[in-house]
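Omission of a single protein chain aside, the complex is shown with its protein chains in their original locations.
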Amino acid sequence: MSRARKRGFGLKAYGFFVYFFLYFPLLIVLVFSFSPTKTIVGISGITLKWYQELFRDQNLLAAFVHTLLIGAGAVGIAIVLGMAGAFFVSRVTFPGKSVFRTLVLLPYILPGILMGISILVVVKALNIPLSPFTVLLGHVSFTVPVVMFQIMSRIARMGPNYQAAAMDLGATPVQTFWYVTLPMIRTALIGAALLAFTVSFDEIVISYFLTGTWMTLPVYIYGMMRYGLSPKVYAISAIILVLSLALIMLMSRYTGRSAEVYRVRLRKD
Amino acid sequence: MGERISSPRALLRGVPITIWMLCLVAVPLGYTLLISFFQVEGLQIAAKLTIKNYRQFFTDPMYSGILLKSILLSLAIAVLGILTGYPLAYMLSFRVRRGKQALFMLSIIPLWVSYLVRIIAWRTILGNKGVINSALTAIGLIQEPLSFLLYNRFAIAVTLTYICIPFVFIPVYTALEKIPRNIMEASSDLGAGEFRTFLNVVLPLSLPGLVTGFIFAFIIALGDYIIPQQLGGTQGIMFGNLIWSQFGFAFNWPFGAALSFILLAISVTILGLTSRFGSTEGGFLSE
Partner (left out) sequence: MSEENAIELRGVKKAWGDVIAVQAFDIGIRKGEFFSLLGPSGCGKTTTLRMIAGLEEPTGGQILLEGHDVSRVPAYRRNVHTVFQDYALFPHMTVRKNIWFPLKMRGVSLADARPRIDRVLRLVNMEGFERRLPQQLSGGQRQRIALARSLVDEPAALLLDEPLGALDFKLRGAMQKVLKDIQRDVGITFVYVTHDQTEALTMSDRIAVMKSGRVHQIGTPDEIYSRPATAFVASFIGEMNFLHGHRLPAEGEVPRAEVGGHRLRASRSTLTGTPAAGEEILVCIRTERVQVNSHRGTEHELQGTVRRIVYRGTDYEVTCDLAGQEVRAVVSAVDWNAVLHTGSPARLGFNSADITLFPGAEEKEIVQYSTEAV
């Protein structure tokens, strides 16, 4: 019995080591954002200096806003296209469906450098200047698969063909969508939107290829990394860390199986 | 009912997504392929078909050498990812009773922390004046900072493994959770110890998830260029950097397109393996 305990302990110890490995770097970033010096040895106290510098950096603040705008835009488009695409692939039969699905999924799973370059060469060939529009285009390439596949997963779990039942009972396609389909995929849609937004918020590679002078936050930070490491970077990193955590907490309420349980508890009408 | 093609009216519903797919996937990738057969003349890209770019890649050992190096390093990173991610998933799936959901979240969170932030963190840890060196110096273990930590392939490996762990964890965990617990009981009931049960029951049943995780990690590592650029130093040039430079200083877009296409071919082939040998569930899109 004690041998099993020991073996179990070994694995658990390794597990906790991995968790430590995962979180130590994040902790470092947090610590350094409050430290006046760049070395950990001489922790000479806590300072908010870097955060203050952060908020005085107009370019950085602008980049942050740009990122939010791109995120909102890319997610908005993804919701429309992704929902339509999800129902199309789930409910309609046509030849070559698996190829089609793979093609849609491709921008999300291929290395960003491939998608970034591919869209860049097309944009250049069409003489479109690099602008917020091209960045948006790049983001739409991967937000759509995210939303579409999340919705498809929800549709697969949906069960009976409620749409057919609604139409049979007298609902026009628009009414069916509004009163039956949308409420049923609402949580999956929100979760997918949050997921897509998170991916878009952090995206660097594709954005870098398609950006002109109008930068998103990751592009700006990347610039900071290449041309001088001011501790401002830690401050903005810490903020992004906290934001990401908040987003993922929010997301967990809307995606996955746990979300269903949560929703049922809320229902009261 | 499944084999018959739906009515034209139903097919019309697929127009928006098809347009998107054509504009942002099919055309860009196709055009890249096309450009890879063009060549650079002076400062222009001449639309004359040639296989010069591919020939250059395959004949010049420098280029193919970089690809080979990258593939090997990516394989190593994928293995490291499995060595860290799999036991973690195993522990969570079989050893934890309460708080499984919370620990699962804990394993996923690093995935959503900004990629750049994580790179910055590792630069800080591994640098000459970084955390490790400062700590070791302070304790007195070393006089000079350890320079082998940063700006080499070691740093790339550590950081990329760090990035890949969640991508390995998710499919493996999903696969492990699917194993019916009574099979484990049956195995031990038939006399197999923990390790034998793992080897003969758990490992084979979780293989699709493992393969999926491995392949995801491999592709992420192979296609990455920022980590080699930031942490790799002079000896850390990977295939991604090679591609990237064609669109920067080298300004040889056709060549860069050819390299991209080679990367695409490798990625797609390997991804094809996932659907054959791996599992498509537990992909990071379904959780």
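The letters A and B name the chains in turn, as written, and every chain counts its residues from 1.
Here is the rule we go by: a residue touches a chain if its C-beta (ideal position, glycine included) is under 8 Å from a C-beta of that chain, and two chains touch if they have at least 3 such contacts.
Everything quoted here is computed from the prediction, not taken from an experiment.
Residue-wise, the contact with the chain that is not shown comes from A:Gly159, picked out of A:Pro95, A:Gly159 or A:Gly228.
For chain A, the list of residues touching the undisplayed chain reads 159-162, 164-173, 175-176, 179-180, 183-184, 264, 267, 269.
In the analysis below, only the chains that are shown with their structure count from here on.
We define each chain's centre as the mean of its Cα atoms; on that basis chain A and chain B are separated by 17 Å.
Touching chain A in their complex are the following residues of chain B: 2-6, 10-11, 13-14, 16-17, 20-21, 24-29, 31-32, 35, 84-85, 87-88, 90-92, 95, 101, 105-110, 112-125, 129, 131, 134-135, 137-138, 162, 165, 194, 216, 219-220, 222-226, 230, 240, 243-244, 247, 253, 256-257, 260, 263-264, 267, 271, 285-287. The residues of chain A lying in touch with chain B in their complex are 4, 7-8, 11-12, 14-15, 18-19, 21-26, 28-29, 32, 38-41, 80-82, 84-85, 87-89, 91-95, 100, 103-115, 117-122, 125, 137, 140-141, 144-146, 148-150, 153, 198, 201-202, 204-205, 209, 218, 221-222, 225-226, 229, 233-234, 237, 240-241, 244-245, 247-248, 252, 255-256, 258.
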